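== chain A ==
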Amino acid sequence: MIAYLFIFLGLVFIFFGTLGIIRFPDIYTRLQTSSKCDAAGAIALLVGLIVREGLDSLSLKILIILVFLLLTNPVASHAIARSAAIRGIKPWRKKKKC
Partner candidate 1 sequence: MSIHIPILIIILPLLAAFLVLLTRKYKIVLAAVSIITSIVFTLTLSSRVLSNDKITYHLGGWRGPLGVSLVIDGLGFFFSLIALGLGLLVIIYSIPEKRYSRTYYFLLLVSLSSMIGVIYTADIFNMYVFYELLSLAVYLLIAYPKTGVTLRASFSYLIMGGVGLSFFLLGVGFLYAMTGTLDIFHIAERLPAAFNSSMQMVIMSFVLIATGMGIKIAVFPLHGWLPDAHSMAPSPVSALLSGVTVKIGIYCLIRVVYTAFSAEMFFLINSHNILMVLGVVSLLFGASMALAQKDLKRLLAYSTINQLGVVLIGLGIGTEMGLTGALFHVLNHAIMKSTLFFCAGIMITETGTREVKGLSGFGRQQPAITFAFIVASLGMIGIPPVNGFASKWLICLAAVEAGYTILVVIILVASAISAAYYFRVIQVLFSNPPEQNHIPAHEEGQVIHKGNLFRVLPIYILAAGCLLLGIVPALGISLAKPAVSLLLSYVVP
Partner candidate 2 sequence: MNSTLPLLTVIMPLFLSLTVVSFVRGRFNQAQKLRLILVIIFIVAIAMACLLGLMLFEILKGNTIYGVFLPQVALVGLRLYVDGLSIIIAIVSFLLWLAVSIYSISCIKTDLIRYYSLLLIILGSVQGVVFAKDLINFYVFLEMTAVATYFLIIHKRNIDAFQAGYKYILMTLIGAFLILLSIILVYVDTGSYEAIMVTKYGGFIAPVLFLLGCFIKAGAVPLHIWLPDAHPAAPSPVSAFLSGMMIKIGAYGIIRFILPMLNFDLPATNLGELLNVLIMSIGVASMLIGVLLALAQIDVKRLLAYHSISQMGYILLGIGLGTKLGLAGGLYHMVNHAMFKGLLFLCMGAVTYSTGTRKLDNLGGLWKKMPITTSTCIIAALAISGIPPFNGFASKTVLFEAVVNYSFVLKFVMMVTAALTLTSFLKLISYTFFGEPKRPLITVKEVPLLMQLPMIVLAILCVLLGINAQFVLDRFIVFAITGLVQPRSIPKIEFWTQDTALDAFFIITLGFVAYIAASKLGLIGREKKEFEMGSFMAKLSKYLSMDRIYCNIAILIDKLCKKLDSVHPRDLNVHISWVLLTLITLFVILFLQ
Partner candidate 3 sequence: MYKKSVRLVLTFFVLMSFWLVLSQNLQPASLLIGALFSLLAALLSFDFFIKPDEGMHSKAIRTIWLLLIYVFILIYEMFLASIDVVYRVITMDINPEVVMIKTDIKSDLGIVLLANSITLTPGTITIDIEGDHLYVHWLYARTTHFGHAAELIKGRFEYWLGRIFI
Partner candidate 4 sequence: MFKEMKKVFFIIIILAMAILFILSADIEYGNPKNLDAANYYIEQGLYDTGAINLVASIYLGYRAYDTLIETIVLFVAVAGVVFCLRGKR
């Protein structure tokens, strides 16, 4: 049950992360959602799957994948952001009221 709860949470995160990608105005803000929600969603989902499976050889491998995702996701976001910044993409700014 708790496994499915985790999985559900993960799916929700992932869904909103994707939604954010579509709704947000520029690259950096989109990266915000993609990095955070994706990572959080992946953690939740995979932990849910680990819990469902129980601790055995399969879940060890899932753990490896999880760690890999956690390590690479921010790096990939960083790489994208950096290349965009180097090419001179200016961040979107909210128009000040006054």
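As a selection rule, all candidates are chains of the complex that A comes from, given by their letters.
Definition applied: a contact is a pair of C-beta atoms (placed from the backbone, for glycine too) under 8 Å apart; a residue touches a chain by one contact, two chains touch by 3 or more; residues count from 1.
Model, not experiment: these values are computed from the prediction.
> Given that every candidate in 1, 2, 3 or 4 is part of this complex, which one actually touches chain A?
Candidate in contact with chain A: 3, the rest do not touch it.
> What residues on chain A touch candidate 3, complex-wise?
Residue list for chain A touching candidate 3: 12-13, 16-17, 19-20, 23-24, 26, 28-29, 31-33, 35-37, 39-41, 43, 57, 60-61, 64, 70-71, 73-75, 77-78, 81-82, 85, 91-94.
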